[in-house]
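Omission of a single protein chain aside, the complex is shown with its protein chains in their original locations.
Each chain carries a letter (A, B, C, D and E) given by its place in the written order, and its residues are counted from 1.
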Amino acid sequence: MSNQWLNSLITDTPQAGYELAIKLSRMGIKYTQPSDSVREKIRPIYSEDAGNLIASSHVIAVNFQTVSAANNYWKK
Amino acid sequence: MSNQWLNSLITDTPQAGYELAIKLSRMGIKYTQPSDSVREKIRPIYSEDAGNLIASSHVIAVNFQTVSAANNYWKK
Amino acid sequence: MSNQWLNSLITDTPQAGYELAIKLSRMGIKYTQPSDSVREKIRPIYSEDAGNLIASSHVIAVNFQTVSAANNYWKK
Amino acid sequence: MSNQWLNSLITDTPQAGYELAIKLSRMGIKYTQPSDSVREKIRPIYSEDAGNLIASSHVIAVNFQTVSAANNYWKK
Amino acid sequence: MSNQWLNSLITDTPQAGYELAIKLSRMGIKYTQPSDSVREKIRPIYSEDAGNLIASSHVIAVNFQTVSAANNYWKK
Partner (left out) sequence: MSNQWLNSLITDTPQAGYELAIKLSRMGIKYTQPSDSVREKIRPIYSEDAGNLIASSHVIAVNFQTVSAANNYWKK
C-alpha cells in the first residue's frame, strides 16, 4: 500500500472532515485486510448487522475527533 | 450522499450539541449502510437490544466530546 | 423529545459531574429507544449482565471526560 | 445513592490516581445496578472472563485519562 | 494491593512509555482479578483469541494516550 492517500488532515468544511474520518476508518480495515475480494465478501455482512454498523459509526467518531481537532473545529 | 448536512459544529446550547452528536452518530451508520430500507429493517433489532443501545449511547458520547470541545463547553 | 433536559455542563462538585455523566449516558439510550415500556423491559437484562454493566460504566466514563473538562476538573 | 463518595479528582500520586480511576469505574456499575446482592452474584462471572476483564481494564483506562489530566499528570 | 507499582508517568523514551501503557493495562486486570492462579488460567484463552488480542491492544492504546500526553509526546 505504497500509494499516497492522505496528504493532510485539513478540510474546508466540517462535512468534508467527517468524510475524511470515514476514509480513515476504511483505510484501517484496508490495511488490515488488503484483499479487495475478501473485503467485498465481508461488506454485506457488516453493513446489514446492527452491531457492526454501530461499531463502524464508533470508529468514524474517533477519527472525526482527530480531524476536528486538526481543523480547530472549523471555527472562524 | 452529496447533499449538505453538516455546516458547523457550533450550537447555541449543550442540548442542541447533544442532538448534533446524535445526528453525527446516525450519519456514521447511514454512510456505511446507505439503503434506507435496510436501515429500517435493522432499527428494531438494535433499538430493542440492550448491548446495541448502550453501544449507540457510547458513539453519541464520543461525538458529544467533539461537539463540546468545539463549543468550548458552552462556557459563558 | 422537545423538552429541555440539559442546560449546562457545569456542576458544583465532581460527584454532581459524575451524575450528570450518568444522565447523559441514559439520554443516549432514551433518544435511540424513546419508548418507556421497551426500555423498562430491557433494563433488567442489561443491569444483570456483566458485559452490559461494564459497557454502561464505559459510556459514563466517556461522558465524565467531557463533563470534567467542561468544569476544568473542578480545580480551585 | 445520596451519600458523598467523590470529593475531588486530585490525588497525591499517579498510583492513587489509578486507584481513583478504579473507584470511578466501579461506581459506574453501582449506579447502573444498585443492588449489592445482584452485583455480588455477577462479580465472579466477569472477574473470570477474559473479555470482561479486558473491558474492565478499558473502563479504568478511560477514567485514568480523566484523573491524569485533572492532576496535570503529576508533573512536578 | 498495597505495594507501590506506579511512581511516575514520565519515561525516557516513547517505547518505555508504550511499555508503561502495557503495565497500566495489565494492572487494570490485576486489580479486577487479584488471584494470580485465576489470571494464569485465563491468559491462554485471551492470548489466543483474535477479539481479545485486539481488545488488549485497544486498552494499551488508551493508556498510551495518557502516557504520551504526560510526556508531551517526548518532543525535544
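We take it that contacts are C-beta pairs under 8 Å (C-beta built on N, C-alpha and C of every residue); 3 or more make two chains touch, one makes a residue touch a chain.
Quick caveat, the model's predicted, so the values are computed rather than measured.
Considering the whole complex, the hidden chain is in touch with A, E. By the touch rule set out above, chain E reaches the unshown chain at residues 13-15, 18-19, 22, 46-51, 53-58, 60-62, 64-65, 68-69, 73-75. Although one chain is hidden here, its contacts on chain A can still be listed: residues 4-10, 24-29, 31-33, 38, 42, 45-46, 49, 51-52, 55-56, 58-59, 62-63, 65-66, 69-70.
Here is the rule we use: only the chains that are shown with their structure count from here on.
Chain centres here are Cα means. That of chain A falls 15 Å from that of chain B. Annotation for chain D: residues touching 2 or more other chains are 46, 49, 51, 55-56, 58, 62, 65, 69.
Judged by the touch criterion defined above, the protein chains link up one after another in an open path, with no loop closing it. Pairwise, the chains that touch each other are A-B, B-C, C-D, D-E.
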